[in-house]
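All protein chains but one are shown in place.
And then chain A:
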Amino acid sequence: MQVPHKEHLYKLLVIGDLGVGKTSIIKRYVHQNFSSHYRATIGVDFALKVLHWDPETVVRLQLWDIAGQERFGNMTRVYYREAMGAFIVFDVTRPATFEAVAKWKNDLDSKLTLPNGKPVSVVLLANKCDQGKEVLLNNGLKMDQFCKEHGFVGWFETSAKENINIDEASRCLVKHILANECDLIESIEPDIVKPHLTSSKVAPCWWVMQQS
């Protein structure tokens, strides 16, 4: 059975304060393991995850694990370029890392937009939920509200250690990215059939969007 395959390659950022578990989440997601012995990330680390999204679609995720210290900000912001989505991670046992979430989100939105000017999809991860202070768990509603206010497409309590919700969070993010892409394509399709726009057929879809 020969099924035509669609392949997508997405660059995803994993950001958040230092020590919240960004590397652990990626290791769990990509290598299916956990160690409490990860070394601090200096600069940026990389991982690649291949998802067989549905029988026709393969999604390749390029994960950029970016060092959390604020000082590196100027240096690591260049890594935001061309990302299609992001996870912002905080540590439920350290409230200060949650306070920083809005700062990370604003910073991301100010430096990175999709080709059509919209912000990229971002999922919020409340990590180390296995060590859970129940504070968050009881505040689901408030979290939903927070996500709405700050433009997150969703939030998950995760644990890299216990392998909780990481696949789910990723599916959520990829789903939104794919939907975004469909939006882009759908919204330009009517234009493409118009004769006066045929000259722009070779231009990337976002360019067409901007013209219309």
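Some notes on this structure:
Criterion: a contact is a pair of C-beta atoms (placed from the backbone, for glycine too) under 8 Å apart; a residue touches a chain by one contact, two chains touch by 3 or more; residues count from 1.
Please note the rule applied: contacts and distances are computed from a predicted model.
A chain of the complex is left out here; the name its UniProt entry carries, from "TBC1 domain family member 14", "Vacuolar ATP synthase subunit D", "Integrator complex subunit 10" or "60S ribosomal protein L18a", is "TBC1 domain family member 14".
Taking the complete complex into account, residues 18-19, 36-40, 42-48, 62, 67, 69-72, 74-75, 78, 96 of chain A touch the chain not shown.
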